[in-house]
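Below: one structure in structure tokens.
Missing here is one protein chain; the remaining ones are kept as they sit in the complex.
Labels for the chains are A and B, by order of writing; each one numbers its residues from 1.
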Amino acid sequence: MTAYVERTQKQKLRDRRDAEMRLKNNRLGMNIFQISWIMAFVALVVVNWQLRFSYTQWPPEGVAPYDPLLPSVGALALLFSSVLVYRGLKSLRASRTGAFLNAWRLGIALGLIFMAIIIYEFISVSDAAMSTQYGVTFRLMTGFHFVHALVILGIMIRVYQNGDAGKYSADEHGSWAVEGAAKLWYFVTVAWMLFYVVLYWIR
Amino acid sequence: MENNTNNRLSITPTTIVVAAVYLLVSVVGINWFTTFVPVVFPPQASAEARSVDELFHVLLIIGGIIFFLIQGMLLISVVAFRARRGDQSEGSSSHGNMILEVVWTIIPALVVIFLSVISFNVWSQNTEPKISVNLVDGTPVSINVTGARYAWTHTYETNRTTPEGAPIVINSGNRLHTYIGQNVDLTLRTTDVIHSYWVPAMRVKQDLLPGDLTRGGRPTELRFTPIRIEGETYPAAYPIVCAELCGDGHGLMTGAVVVYEDETQFLEQFYEPAIHAILNPPADPVLRGELVIQEYICNSCHILEPFDDWVGRTGPALDGVADRAADRVPGQSAEEYLVTSVWNASAFVVPGYSDQMANFGPAEMDNYNMSPEELYSIVAYLCTVGEQSDCDNENSTTVIPAAIKTVFGFDVDITFGMDQDESADGETDSEDDGEMSASETSEAASE
Partner (left out) sequence: MATIAVPLGGQQERQAIEAVRRPALSEYLRWSVDHKIIGVQYGVTALLFFLIGGAMAMAIRLELLTPNLDVMVSGAAYNSMFTMHGTIMIFLFIIPMWAAYGNYVVPLQLGAKDMAFPWLNAFAYWLIPPAGVVMLLGYFVSPAEAGWTSYPPLSTLFSGDGQTLWALGAHLLGLSSIFGSINFIVTILNMRPPEMTLWRMPLLCWAVLATSIIAVMATPFLAGALTLLLLDRMTGTTFFDASGGGDVLLWQNIFWFYSHPAVYIMVLPGMGVLSEVLSIHSRKPVFGYRMVGLSSMAIAIVGFTVWAHHMFTSLQPELRIPFMITSMIIAVPTGIKMFSWLGTIWGGKIHFTSAMLFALGFMSMFVIGGITGVMLAALPFDIHVHDTYFVVSHFHFVLFGGSVFAIYAALYHWFPKVTGRMMNERLGVIHFLFTYFGFLITFFPMHIVGMLGMPRRVAVFDPAFTDMNRLISFAAFVLGFSTFIVFYNIIHSYFRGQIAGANPWRALTLEWATTSPPPVTNFEDDPIPYEDPYGYGTEAASAYLDAVDQAFDGRRPASPGGH
């Protein structure tokens, strides 16, 4: 009987330790994924950079440079969205589910605004630009980023729905899905900042 | 090492003798290695080759020392520290030796620094810009190399002009002609994929990079200076090979550097005869045909005299083509076969070769647009190449036009060869012209 009690206690201890380990693994795994996959975005920056040297000037002759006004608004929206997502996570951890949902609702809405701006930018590349690498690399990079943003926004919406259904708890284990989605969204933000500077500001 | 590590190799007379013998073997071995330096290289035909070989010599000595050191230590360990049968005891419990570890970090670091420095010296010496390049008759000419799947083409933009004032361009197919002491500076372009121009005897290599040909391509440069090799008979020929995979005929993409003994020999045997032939196109269709073959760079893929019997084998050699022509396709005369093969090479592919020759016919199917008259000249010339030609050379003025009429339905003006103005027309028709102007614009742009 004592042996049985000892065993179950041991098992409980082990389960708790395993749960800790899972959370620790998830966090490290997410960080490594972020570092790894940002390299794919860096690779595209290299593409953009090297192709500039095929031309005597950048943007090439006869091509108007992109107007950075709208994407700057988009970048701001994305930044605010990330801040809101972060605050939402904090609220959830502090057991303020309502604040969490509000922050995420707004964050997702800002994300959608950003995506709309990117779609507009993607479509409005002129034919003159598309006949050069200036336009092609632009569409390559914004398109590549858009696909990521789309998938991750989808994940965020799903997490929001689950949160609405009350599936997450305030402790770190119970809110890992929220934390993971938020970290993916930060990744989207950082990746866009990289592209934004390269595409719009470095001539 | 023996003193530093906590090991169990006792220093007995035997070990000393073994070590001494091995040291001797190493020294002899490294020496023996280095005697191979000339054997493992092709002839040392350029100034660059000399310094590269010297560098390799140094690399081989250092590599040899490392090789014998490590293999020797390995051998000694394997013999001295082998476990006897049934020996279940443990080895020494030494975990390392800080001094030793630092030493074998610093010494290799010093070695690679040394090697970087001497490599850098050889490199800057070999790539030092030369003041006078491609000198012919005291003035520089530009030598362009074009790589296309699967042939090299060398063109010399000479400093001579035709009476009409057009610059004379010599086309030497897959041969680069140069002479001892000439500072060769090649401009390389490709029309399709990446090729790599490698002359093993000169130890030089440069990739040809595809560029926008309408803007002069993306020329790369290759420099070397041929030197005299003792005991070589001049003119001497060394292979050019393509070193970057370019497709199924990659291995066939070869050529030759022909090195003349001095400028006089170069002028007498290559340069002047070539210019003379361009300035005075012969009336005889046979001689005329030999020139047309050069104009259309047939000699990039088909060579006449086999060189080393393997260079220039992208297509069948033209040597003896007249002897074989009648036997190729049943029911076709030698003339008909040759006429067909020039304009529509795909009609019959010689066994062992692949179907990759362009169509030279006048139709819109290609960009060569060879005139029927030029075809006539080529076939007239090819009919004379061989020991017992199958062609009816007595009546070539009627048989060949008849063959062209039968195969392709074109009439031939056989007075063509008599007309002296043809040379200018021939040049404008050929695609060389486009290439030439393209290269000129690019040079203007780069200046």
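Note that a residue touches a chain if its C-beta (ideal position, glycine included) is under 8 Å from a C-beta of that chain, and two chains touch if they have at least 3 such contacts.
Every value quoted in this text rests on a predicted model; they were computed, and no experiment measured them.
Chemist: Using the touch definition from the header, name the shown chains in contact with the chain that isn't displayed.
Modeler: Its contacts among the visible chains are A, B.
Chemist: Where the complex has a chain not shown, which of B:Leu55, B:Ile229, B:Leu338 or B:Ala403 is the residue touching it?
Modeler: Checking the options B:Leu55, B:Ile229, B:Leu338 or B:Ala403, the one contacting the hidden chain is B:Leu55.
Chemist: Just to verify: which one of B:Ala47, B:Ala237 or B:Leu252 makes contact with the chain not shown?
Modeler: Only one of B:Ala47, B:Ala237 or B:Leu252 touches the chain omitted from view, namely B:Leu252.
Chemist: In the complete assembly, which of B:His154, B:Arg175 or B:Arg203 touches the absent chain?
Modeler: B:Arg203
Chemist: Could you pull out which residues of subunit A are in touch with the chain that's been left out?
Modeler: Listed in rising order, the touching residues are 21, 24-25, 28-29, 32-33, 35-40, 42-44, 46-47, 50-51, 53-55, 60, 132-133, 136, 140, 144.
Chemist: Can you name the residues of subunit B that touch the chain not displayed here?
Modeler: These residues touch the chain not displayed: 1, 5-9, 40-42, 48, 51-52, 55-56, 59, 63, 66-67, 70-71, 73-74, 77-78, 81-97, 100-101, 104-105, 108-109, 112-113, 115-116, 119-120, 122-123, 126-127, 149, 192-194, 196, 198, 200-201, 203-207, 209-214, 217-218, 220, 239, 241-252, 308-310, 313, 352, 354.
The rule we apply is simple: only the chains that are shown with their structure count from here on.
Chemist: Would you mind pulling out the distance in Å between where the CA atoms of subunit A average out and where those of subunit B do?
Modeler: That pair's centroid distance is 53 Å.
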